[in-house]
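With one protein chain removed, the remaining protein chains of the complex are shown where they sit.
Note that the chains are named A and B in the order they appear, and that numbering of residues resets to 1 at the start of each chain.
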Amino acid sequence: MIQFTIWDILRNLLLAARWTVGLSLIAFVGGGALGLVMTMLRVSKSRAARVAVRCYIEVIQGTPLLMQLFLSFFGLALIGFDVSPLAAASFSLTLYTSAFLAEIWRGCVEAIPRGQWEASSSIGLTYLEQLRHVILPQALVIAVPPTVGFAVQVVKGTALASIIGFIELTKAGTIINNATFRPFLVYGMVAAIYFCLCFPLSLYAKKLERRLDVARKA
Amino acid sequence: MSLVRLDAIEKSFGDHKVLQGVDLKIAQGEVVAIIGKSGSGKSTLLRCINALETYDDGRIEVDGMVVGDPRTDLRKLRETVGMVFQSFNLFPHMTVGRNIMLGPTVVRKMAAKEAETLARACLAKVGLAEKFDAYPDRLSGGQQQRVAIARSLAMSPKVILCDEITSALDPELVGEVLKVVGALAEQGMTLVMVTHEMGFAREVADQVVFMHLGRVHEIGPPAQLFDQPATPELKQFLGAVL
Partner (left out) sequence: MGYQFHFGDVFAYKDLLIRGTLLTLELSAAATVLGLVVGTAGALARNSAHILLRWPAAVYVEVIRNTPFLVQLFFLFFGLSAVGVRLSAEFAALLAMVVNLGAYATEIVRAGLKSVGRGQIEAGLSIGLTRWQIFRHVVILPALQAIYPALSSQAIIVMLGSSVCSQISAQELTYAANFIQSRNFRSFECYLVATAIYFVLTVLLRQAFALVGRRVFRRS
């Protein structure tokens, strides 16, 4: 058995963590863009669009992320795409993120009091103008804390990509553990690195939310 | 020729029939006060006039436009009919000035400079010229409501609907708002006000409408309605509020 020093382990984990960060960014940015489209469709005039988006969100929120990853991996391969684990994980996590963000953002738009809709329509604004000038600017401010909070879920979600073979932080931990047989140490360090990625985001989200509450009460 | 004309208006919310056939004619320059118990349909009636609510039967005409007709341009209707709300509904993310400028710039496509001049004028009219750059949350309730009135005025409406605009205010702030409304009335603005301020209605209104159970129960000049109520329902209502 090869002897690894703690520094060896840490260095390997940190290198693998780059992939965790990369996948998280892909999922968050892609999911954000797709989520925006979903939100627009959600408030559209077409009933078919609204129902379709609602079904999409219900399915994604009502099934395990691991299953979605498996289905993406094997499903895309069936259609004929030669998918790498990274591609499948990116695809799946993007869809996952888009559904949750769309729900969060819909909640923010609905949190805007009806009086704002009424006042803006009373001065003659069309639906789109209402959204643009009155509703969305206010909804955006409310949306920032929970959106930042969800970034934490995305980072944690990338850990499951290890199961379809993507080599990120958790997978590296498994590989190293199989070589060193020191699970408390190895997985402890893996957890610590995730913590360092996620905790600042959680704190920032909480700080934003407090700032929002203070502003609201003023 | 009436500016606002309501014929046999009926409206239900589910099983509950809120308006049971309302007729009303409002001439240009008239000030009409609508009084009645809560649930009598007063606010609903008002909100039908500027199409915030739809009505089931009857016909509402404002300045020649039929409200509810798909051919009617809603934008044009809302430029003609302004509304001031009980809960002010100012846009919190904009300054007072921008609140007032929003309508003219977006709906009337006015240039920013022109809109600003107009907004300042409207704000001066309600006595708050110095608050142009303040945010709504820094203003008292009375001040916010006056800004709401200014916002409405900026669209040069022909008639302004006031939905219990002083009900959410602390008593000492009510006066400043009523003063502004009184000035508007004097300058010839057509006003339809749902209100509990009987003293104000008596002073300023040309017509008082007493609504009961979704219908116009009594209608007439304030002196007649307040001093010589004809029906027991109005007598009882006045007994309770005066």
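We adopt the following convention: contacts are C-beta pairs under 8 Å (C-beta built on N, C-alpha and C of every residue); 3 or more make two chains touch, one makes a residue touch a chain.
Every value quoted in this text rests on a predicted model; they were computed, and no experiment measured them.
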**Request:** Just list which of the chains on display the missing one touches.
**Result:** A
**Prompt:** Quick one: which of A:Val21, A:Met40 or A:Leu66 touches the chain that's been left out?
**Reply:** A:Leu66
**Asked** Which residue, A:Gly115, A:Pro137 or A:Pro183, contacts the hidden chain when the whole complex is considered?
**Response** A:Pro183
**Message:** Contact with the hidden chain only, please: which subunit A residues?
**Reply:** 59, 62-68, 70-71, 74-75, 78-80, 152, 156-157, 159-160, 162-163, 170, 173-174, 177, 181-184, 187-188, 190-191, 194-195, 198-199, 202
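Criterion: only the chains that are shown with their structure count from here on.
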**Request:** Go ahead and note the Å separation of the Cα centroids belonging to subunit A and subunit B.
**Result:** 46
**Request:** State the interface residues of subunit B toward subunit A in the complex, per the touch definition above.
**Result:** 50, 52, 74-75, 78-79, 82-83, 85, 87, 89-93, 102-103, 106-107, 137, 148, 151-152, 155
**Request:** Within their complex, state which residues of subunit A touch subunit B.
**Result:** 113, 115-116, 118-126, 129, 133-134, 137-138, 141, 218
